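My questions all concern the structure below.
Only one protein chain is missing from this complex, and each of the others stays in its spot.
Chain nomenclature is as follows: A, B and C, assigned in order of appearance, with residue numbering initiated at 1 for each chain independently.
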Amino acid sequence: MSDSSAKDSVERHQIRVRYGETDQMGVAHHGSHIAWFEEARTEWLRSRGVSYRELEQSGVILPVVALKIDYRSTVGYDDLVLIETWVKERGRASITFAYRAVFEQEARIIAEAEITLACVDREGKVQRLPDEV
Amino acid sequence: MSDSSAKDSVERHQIRVRYGETDQMGVAHHGSHIAWFEEARTEWLRSRGVSYRELEQSGVILPVVALKIDYRSTVGYDDLVLIETWVKERGRASITFAYRAVFEQEARIIAEAEITLACVDREGKVQRLPDEV
Amino acid sequence: MSDSSAKDSVERHQIRVRYGETDQMGVAHHGSHIAWFEEARTEWLRSRGVSYRELEQSGVILPVVALKIDYRSTVGYDDLVLIETWVKERGRASITFAYRAVFEQEARIIAEAEITLACVDREGKVQRLPDEV
Partner (left out) sequence: MSDSSAKDSVERHQIRVRYGETDQMGVAHHGSHIAWFEEARTEWLRSRGVSYRELEQSGVILPVVALKIDYRSTVGYDDLVLIETWVKERGRASITFAYRAVFEQEARIIAEAEITLACVDREGKVQRLPDEV
């Protein structure tokens, strides 16, 4: 997938795997990553001075319209995961974030992802993405 | 906890344990039961001709204000669980449901619970519980 | 994505959206679909006489290694969603399922997905996919 090394706007956010995020394979369930990427996205916006909560309250809604995750290796309960987030593509009414989840302790990639959000208003009508995003 | 045998309005609803509901202990995580009881509550209402979705759209909101769960035994992925739901107590602006989750295949109780809902309007103000509930 | 109409081994499984699966946008959160597809996959296997639980107990583990979801429209609490599941590609040690989630009541597609599973043993070593899958 995308290469984060060339990007200077990569935001780093750390999460710790919750017990309830594991499944009976003994590692984090593949659905857990969705919540981590979502949390990292909120922090990416905050690092740019944007509160997604306030954006939404002002009528700018960013629903996920596509996602793609490649799982490279597993991660377990209580492990610290570094999520790198950057913008891969910015359209008139959509934005695609790229992610890399890394288990720093063992210097290995856990997952890479691309998630595309549309920009809609409260009625679900497509609208222009604000400049600050 | 409560005894369902004397109640003639017990509603029975079956769920199957999802893979993602297990944790690394190899059984359903204790948080999963919350979703099962919530699903069973919707079905209890439906069996009485009430759609909780329509109730909520009409301005009758029933947030959970208290819950109590006793876990009696574990249940695993793909197991069928029978949820018995009945009303334990009905107040002017609240209702308490009792639940028993049973693993019928082995005739054992998985969990017993009591969950209390308040009745509020869209602004969160307490209001009288409708007669149909 | 893939076209299910030409496939004669499409398995249909219905789920009902849980309250806890919604988020503050008022519709099912994009992470919920992961659990639906996982449940549908278990049922696809069962319809072929295969219990994924027994497979796993016998040492055949099928972790998700890639997923791709396109969200076409939203679906809300209590809605019934039909999940169509079929095999898109079968490798020596992997299998890719295709999915289409449909809101039949309004004849619209909610999401399309492709999810690839690897076949590994208890130590995580790649092994040949059993013929029955």
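We adopt the following convention: a contact is a pair of C-beta atoms (placed from the backbone, for glycine too) under 8 Å apart; a residue touches a chain by one contact, two chains touch by 3 or more.
Keep in mind that what you see is a predicted model, and the values were worked out from it rather than measured.
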Touch with the omitted chain, as defined above, among A:42, A:73, A:94 or A:127: A:42
Candidate in contact with the missing chain, chosen from C:13, C:29, C:53 or C:100: C:29
Chain not shown, touching residues in subunit A: 16, 18-20, 34-35, 38-39, 42, 51-53, 76-78
Absent chain, residues of subunit C that touch it: 19-20, 22-27, 29, 31, 76-77
Positions on subunit B contacted by the hidden chain, ascending: 24-25, 30-31, 34-35, 38, 56, 61, 63-71, 74, 124
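Note that only the chains that are shown with their structure count from here on.
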Chain occupying the most central position, where position means C-alpha average: C
Mean-CA-position distance for subunit C and subunit B (Å): 27
Centre-of-Cα separation between subunit C and subunit A, whole angstrom: 22
Numbers and ranges of subunit B residues touching at least 2 other chains: 19-20, 76-77
